[in-house]
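The structure appears right after this line, and notes come after that.
Just one protein chain is left out here, and the rest sit where they should.
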Amino acid sequence: MSRPDSFAANLRETFRRDQVFGPLRPGTRPVSPGHLDTGGKHILYMEDVTVSFDGFKALNDLTLYIEPGELRCIIGPNGAGKSTMMDVITGKTRPDTGVCYFGQTLDLTAMSETDIATAGIGRKFQKPTVFPEHTALENLELAMAGPKGTWHALLKPVTGEQRDWMASTLDTVGLLGERDRLAGALSHGQKQWLEIAMVLMQKPELLLVDEPIAGMTRQEVERTAELLQGLAGEHSVMVVEHDMEFIRSIANTVTVLHQGSVLAEGSMQQVQNDPKVIEVYLGESSS
Amino acid sequence: MSMKRNLKRIAQVGIAAGAISYSGLVSAANTIKVGVLHSLSGTMAISESTLKDTVLMMIEQQNEKGGVMGKKLEPVVVDPASDWPLFAEKARQLLTQDKVDVIFGCWTSVSRKSVLPVVEELNGLLFYPVQYEGEESSKNVFYTGAAPNQQAIPAVDYLLNDLGVERFVLAGTDYVYPRTTNKILEAYLKSKGIGDEDIMINYTPFGHSDWQSIVSRIKEFGSEGKKTAVVSTINGDANVPFYKELGNQGIDAADIPVVAFSVGEQELSGIDTGPLVGHLAAWNYFESVYTPENNKFIDQWHDYIGDDSRVTNDPMEATYIGFNMWVKAVEKAKSTDTDNVAKAMIGIETPNLTGGTAVMNKNHHLSKPVLIGEIQDNGQFAVVWETDGLVAGDAWSDYLPDSKNLIADWTAPINCGNYNTKTKTCGGQTAQ
Amino acid sequence: MQRVLLIVLLWLGATGVAGAQAPTDDPAAADPPSVSDALADLKSRDFDIKGAAIETIARSGHERAEALLQALLDRGLVHDRAHDRIALGEQADGGWALTDPLTGDSLGQVDARAARPVIINNRLREQIRNLQAVAALSNPDSGRRRQAVQRLIGSADPTVIQALRERQAKEDNTAVADAIDTALSIAVLRDPDSDLHARLAAIDAVAGSLEPAVKNVLRDRATQTDAAAERNAAEKALKAIDARTARYETADTIFFGLSLGSVLLLAAIGLAITFGVMGVINMAHGELIMLGAYTTYVVQQIFPQGHEWSLLIAIPAAFLVSALVGIVIERCVIRFLYGRPLETLLATFGVSLILQQAVRLIFSPLNRSVVTPDWMSGALQINPVFSLTYNRLYIIFFALAVFLTLLTVLKKTRLGLQVRAVSQNRITARAMGIRSERVNALTFGLGSGIAGIAGVALAQLTNVGPNLGQAYIIDSFMVVVFGGVGNLWGTLTAAFGLGIANKFIEPLAGAVLAKIMVLVFIILFIQRKPRGLFPQRGRAAEDS
Partner (left out) sequence: MRHSDFKTALTDHAAKLFLGVLFGAVIIVALLNLLVPADSALHVSSYTVTLLGKYLCYALLALALDLVWGYCGILSLGHGAFFALGGYAMGMYLMRQIGDRGVYGNPELPDFMVFLNWDQLPWYWHGFDHFGFALLMVGLVPGVLAFVFGWLAFRSRVTGVYLSIITQALTYALMLAFFRNELGFGGNNGLTDFKDILGFSLQADGTRVALLLASALALGGAFVLCRWITGTRLGRTVMAVRDAESRARFLGYRTEHYKLWVFTLSAVLAGIAGALYVPQVGIINPGEFSPLNSIELVVWVAVGGRATLYGAVIGAILVNYGKTVFTGVMPEAWLFALGGLFVAVTVFLPQGLVGLAKNLARKKKTEKDEEAHHEPA
């Protein structure tokens, strides 16, 4: 139920919208990964990005750069803006102000989720989202990089090497045995793996991994760590995680977010000794 | 219907739809089957279910009198559910599965139009008991309701001559009956020297419920000095809100009378008529008409339906006349065969309920008296005017350019539903 | 009107002939016919003879004359067939209790069909009313006098004009006096051989009036007169009148829009609760409205004499009935379907079919007549061209009242708090010990009950029949979706917005096109803002 005062706000918001019948305007053209220009020092540029929901600032002048091939860990208490940041990068949320570039050329704030995904950014959600009514293998098939048009999907069967590729990917995440089980029937941990595998199938330049080890056993955690480190180098990887142990085991650079902006950045050592961080994290670190 | 009958019919229809004919079984039964094709559900149930009861009542009485030609009448009731394609389907079922000898049914024009090809193809017999737009005459259909010249024209004459009306609002629901009627009236009014600026035509959708703007426009139209009347062909459900709005905006019958062709006792039974006293309707029958036949009919109806508050109306009389004529015709033809009965029908006379006799003409339309009644505060009409003699139903209007040369005559030598008196040819339908 | 008086005058001129015409031909034909003869004439089928008879009764000065005319209007004057006489008839236990029209002593009881009311038609009705109006000119009550004059304005009948003149002389009430002036000025303008000065004065006198009669006579003068001065005066006056009329017409349209909007609001607001707050697509909403309407009817049947106040009982009754049915629906069907809005749509549609058919079986498919109480019928006459119909007026206020009540319920009461909590987040709410089961049932009951109340209002405007609900369900959904699901203010804005828009388009495009245009507009609008005018963030929105 809305309050009378928000009524006025609503009214303003209604008429502020500039684009009448937005759908009628041509959207941004899809960009094939080839067009990604990683010539610069960084692959991802976020500068002075601000996002606010009804006054609350989820991101506050956030500035962050990711280098090609690096493995970056993002930590921060709940509500620090970690997920919102990923939403901005993947085009789910539009920033109020600030720029967000992928490579030198691609302005993410102007692209749709689809375009961003095609451009080479893969995302694994905090809550594992796979296609429950499809088998593990089919999930990978759907995720596989390549043309995503309707006619192509209708007329082009999967080729042999694509099959092998899927098989090997399933193998890397240890789900080869489950290839024909419905994804909905997999365990939580397995779903996490499956989703990572799907993201891999996208052949992304940049992986956003949101809390990958939630609900995983010790061994699984270790394998995840290996996997992520293995990925770094050819891909850039950005991992959001609570688990300090895990972070310590994989991280070389760590960024601490607090109240929507970068609190500290550096090696695990530096960060942990940073007084501001300690202050914020008092009691938090245990969790 | 008794459970036993239900089961029987389940079996029959089930088998029928299950695609195995059982024609042998049916024709064995030594009864005359009467099909009743009126909607018992859906929007038209309001009007049509009453006619179903009327037919059943007539059948019951006839059977008490010993049936027809010594055979009992057996009603076959189906529900086309106010769904027009379903009318055609059910008509086909009645004629091919149940092998009925005659069908009493339909209310709306579209339902009749939907059934028409079926009865013609299967050479059935349909009695259609509702006032309609004319422009039709089929070998297989008998129209016992009023044609436009038995309702609209006399009503307008009354407005012109007795009330001295000089301005007309033709308000109707947007479907074929009002369209045609209004076209006929427009032509007629022009022929009487009414100018374009004095005729306002307005159409509204079915079940229109918000009449504020239209009524206020009518009010304005009527306030410009000349005596004004509204000729309403507004259909069914839309009438209640229309009349309520009239009442509330204080349009008094004495200032702007409304004469309606689709509002009878039954429609009024759904309205608080206090504010409507003096508004008019034109029909061939009113419940308030004081004749022995009518009193008897009303009493029988109340007994049959077990509710003294149920009113009678014009389509019921039309059904009554049609049924009696069919009985007479069958006895005259000594057979229920469609062609013989149809032949016998022409010229048949039966008493109507308003004290005269109805005659079936060569064009399959009736000759009936035309009455104009004013709404009273008890939901009845008081007759304020009636034609001296009978008016013969006119299948093809003389006021429409395309049909003024057409006549219908189902006797030799013409034997045609739309015979062009100019070219001396029988057009359309029967040309195949 | 004119023709009536013509007849009357002719008849007065040749009483003898008329007497001879009269069915009872008595030797005393030469004298002016007595009231009893006139009464006898009423048996005739010929309305001219009846008209003459009425004139006679009115002029007879008989002490019961007024009463007789009134009885004639009220169908209280009957023709007793058995004794072939006219008598005063009271409908009493299935028959007529007759009394003598002149003496008033009882003539005993006859059965319903033995006596028929004397039939009069519009012409006679108008004639009687005018006669009564002339009589009422000397009524002590100034209000009655004014009505009488209003009625007589525009009449060209010399006797009437005469009566008005006489009255004008001794009239002390200014309002009445002004009305009489207008009437007489019109008479002057109508009178072919009145002189120019008198006419100019008359035009000057009526210039301010919005009476249609004034407008018409001015138009006639403007076209017919050959005196330039008069033409100009008339045209000037006409312009002024038209300008004012135009303004009032806009006001009219807005009122119509508000009234349509209030109906939409009433129909949609219950849905805004069940759909908006609970995310349940209740296709049976229309039938809950219908139940409310039928409750109104039943209540009126229970209190046959209480039309004036039975509505006040109907409102809570309708609320309870619909609310109970709503709760039953929630308990038996919907609670299995939470989080599956599309399934609730199908199931409740089934429920709506069942409810309709049930009503058909219980009340028959025929429409039921709901009597409008006097205080709700008629219109608030602000001036001759602008009036607000009472029923619409009350319904606008009623709708707003319901809206505000609901708002306070949701804001202030414990239930409201819980409802909002559940609507925000079911799980957390349950964790906080809110029994969401109970809250759901009550919320749904609340929404349904309001639908019932809407039914009470609609029963005053439209058919009370099995199809009542269907007519409103789609519009209701449009309003809720357009306004923004789960946002009562949105619903309010949407309802009145669409209502007024509709009423402004209607005169240009016609009723059907107007409706279509509004629908298409909504469809396009939803494309642009899928969450409606005032989007709501929260569970209801996420679910759908």
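Just so it is clear, A, B and C label the chains in written order, and each chain counts residues from 1 on its own.
The working rule: a residue touches a chain if its C-beta (ideal position, glycine included) is under 8 Å from a C-beta of that chain, and two chains touch if they have at least 3 such contacts.
Quick caveat: nothing in here was measured; it's all calculated off a predicted structure.
Q: Give the labels of the shown chains that the missing chain contacts, considering the complete complex.
A: Touched by the chain not displayed, across the whole complex: A, B, C.
Q: So one chain is hidden, and I want to know which residue out of A:Ala117, A:Leu170 or A:Val271 touches that hidden chain in the complete assembly.
A: Here the residue in touch with the unshown chain is A:Ala117.
Q: For the full complex, which residue in C:Phe477, C:Phe496 or C:Phe534 touches the chain that was left out?
A: C:Phe477
Q: From the list B:Ala81, B:Met200 or B:Ile305, pick the residue that touches the absent chain.
A: B:Ala81
Q: Looking at the full complex, which residue from B:Glu64, B:Asp196, B:Asp388 or B:Asp402 touches the chain that isn't shown here?
A: Per the contact definition at the top, the residue touching the missing chain is B:Asp402.
Q: In the complete complex, which positions of subunit B touch the hidden chain?
A: Where subunit B meets the chain not shown: residues 1, 6, 9-10, 12-14, 16-17, 19-24, 40-41, 77-81, 83-86, 88-90, 92-93, 96-97, 108-110, 113-114, 116-118, 121, 135-136, 174-176, 179-180, 183, 203, 205-206, 400, 402-403, 406, 417-418, 420, 427-429, 431-432.
Q: If you put the missing chain back, which residues of subunit C would it touch?
A: Residues of subunit C in contact with the hidden chain: 279, 281, 283, 333, 336-337, 341-343, 345-347, 349-354, 356-358, 360-361, 470, 474, 477-478, 481, 512-513, 515-516, 519-520, 522-524, 526-528, 530-531, 543-544.
Q: Going by the touch rule given at the top, which residues of subunit A touch the chain that is not shown?
A: On the side of subunit A, residues 22-24, 27, 30, 90, 92, 112-114, 117-118, 122-123, 125, 129-135, 137-138, 141-143, 145, 148-150, 153-158, 198, 202 touch the unshown chain.
The rule is short, and it goes like this: only the chains that are shown with their structure count from here on.
Q: In whole angstrom, how far does the Cα centroid of subunit A sit from the Cα centroid of subunit B?
A: So the centre of subunit A lies 72 Å away from the centre of subunit B.
Q: How many Å are there between the centre of subunit A and the centre of subunit C, using C-alpha atoms for each centre?
A: Those two chain centres are 64 Å apart.
Q: From the mean C-alpha coordinate of subunit B to that of subunit C, what's the distance rounded to whole Å?
A: 30
Q: Residues of subunit C touching subunit B in their complex?
A: Touch list, subunit C to subunit B: 3, 47, 75, 113, 116-117, 119, 121-123, 125-126, 129, 212, 215-216, 219-220, 252-253, 256, 259-260, 263, 357, 360, 364-372, 377-379, 381, 387, 389-392, 460-467, 471, 503, 506-507, 510-512, 515.
Q: Inside the complex, what are the residues of subunit B that reach subunit C?
A: For this pair, the touching residues of subunit B are 41, 43, 45-46, 49-50, 162-164, 174, 203-205, 207-210, 212-214, 216-217, 223-225, 237, 240-241, 244-245, 247-250, 253-254, 257, 266-267, 269-272, 274-275, 277-278, 290, 295, 374, 376-379, 382-384.
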